[in-house]
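Every protein chain except one is present and positioned as in the full complex.
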Amino acid sequence: MSEPLILARGLEKRFGAVRAIRGLDLEVRAGSTLAVIGPNGAGKSTLLRLLSGLTRPSAGVLRVGRGGGDRRSRRREVGLIAHSSFLYPALTARENLILAARLHGVANPAERADALLEEQELSQVAERKAGGFSRGMSQRLSIARGLVHDPEILLLDEPFSGLDPRATSRLAERLGERRTVQRTLVLATHDLARAAELADQILLLVRGESVALPAREGRDAAALERHYREAVG
Amino acid sequence: MPLSPPDRVIPTLHRATAIALSACAIAYGYLVVNAPVDSEQGVVQKILYLHVPCAMAAYLGFLLTAIGGGLYLWKREERFDRFAASAAEVGAFFCALVLVTGPIWGKGTWGSWWSWDLRLTVTLLLFLVYLSYLLLRSFTEGGDRKARFAAIYGIAGLLVIPLNYFAIDLAGGRSIHPENLEGGSLGAGMALPFAAGILTAIVAFSHLLLGRIDIARLRAQLAERDAEREMRGGGDCA
Partner (left out) sequence: MNVFLAVLWKDLLIEWRSRDRLVAMGIFAVLVVIVLYFAAAPGLGSEARAPGLLWVAYLFASVLGLNRAFALELENEALSGLALAPADRGWIFLGKAAASLLLLLIVQAGAALVFALAFEVAIAPVALPFAAIAFLGALGLCAVGTLFAAIAVRTTFREVMLPLLLLPLSVPVILGSVRATNALLLDGSLPWAATRLLLVTDAVFLIVSFVSFEYVLDD
């Protein structure tokens, strides 16, 4: 039984007097996919930010990745694709990716940028400023940015929102592919169907706490929806 | 709601310092009133017995603010931030006293309220740093962020004090501060009131600091209790 790649014990995050995450225990094995579901304000985004190392826990234990405990080496192994795109509107798509590559110490930033642009089907607009992108294009560029350093652990915060059905299914496909390539995914989403389809493990967050779900029978979306409604009300 | 032992320490110390302060203040007041009147400067000179101890408290305050901030950045424990913030408020108060008593002495002795004297100017700058520190705290949202930002500013502000001293000295801040005039030695019968003043200032500072920390601590507990209640209460109605 290998060590879990992501381990949390009694994880807490406080913002002033508000406890956004409370007493959370979590284990994610390498190569598996965790879907985090829950109502708005449950703390999904906060959890992902904690896992990425952007935010520091207020209490509890959190170990992510294979490197030492410090958050700096964690950032090497983790890619975050969040609500905010982290893109500079005044820079072109290509420049944004080259910047991200250089920030993450990727060799041959320009080549990597071109490769990612092609993968996300953005090569046509490579030289267009990111400020002029549509929501869907922004999303795809932001995904490319998150993948720039080929992280072993990928954190996605509602990646399907803003995508048309074709882009959604293509992204789901690619995420499914990543699973078979032994990447670890943590996916926060409202899309219960996708969650059921992609996840090996499901975490239901309500008001910062983990709520137990009955054991899953296969990848049944309808069952998941039922359980969700029962738990959340 | 019984208070746990740590919760009792601060209020107890606060009360203890109140008693100590009363004793010190009485002794101090007596010594100042009975101190010899300076032949050159007259009765006005006695305000220095207040001015100098307050100055020490003001600088001590900022040192504590910076230390508290540094400890917070290291350990991330809220109590260090509360300590830093309280020290800043109390220190700012003493700093204001310095800036009020200084000109009074100046007017009484030189006839001018402000003369860009080196030490007074550096203290004025310290006061401005205090104010900016307090404003930074009130305009930053989020407990951890506020504490971090304040800690950084507190440490930067502390380091700049010696730099300011050299800078204003360079720019020709006039050295008409009393010590420089009299060649640095206190006249006879002045040592005791000064010592009493310094002791009283330290006790007064501690008393006010402990009181302020206590208030901050209680506020934090209250806020947490409110936040919990809100979260629980809201959920049941979903």
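Going by the order they are written in, the chains are A and B; count residues from 1 in each one.
Basically, a contact is a pair of C-beta atoms (placed from the backbone, for glycine too) under 8 Å apart; a residue touches a chain by one contact, two chains touch by 3 or more.
Because the structure is a prediction, the values reported are computed rather than measured.
Listed residues A:R29, A:R76, A:R128 or A:R170: the one in touch with the omitted chain is A:R76.
Of the listed residues B:L71, B:V160, B:L199 or B:A220, the one in contact with the hidden chain in the full complex is B:V160. Residues of chain A that touch the chain left out of the display are 52-56, 72-76, 80, 82, 84-91, 95, 99-100, 102-105, 145. Touch with the hidden chain on the side of chain B covers residues 73, 125, 128-129, 132, 135-136, 139-141, 144-145, 148-149, 151-153, 155-157, 159-160, 163-164, 166-168, 170-171.
Following the convention adopted for this analysis, only the chains that are shown with their structure count from here on.
As a whole-number value, the distance joining the C-alpha centres of chain A and chain B reads 48 Å.
Against chain A, in their complex, chain B makes its touches with residues 76, 141-144, 220, 223-224, 226-228, 231, 235, 238.
Taken together, the chain A residues at the contact with chain B in this complex read 14-19, 56, 58, 206-207, 232-233.
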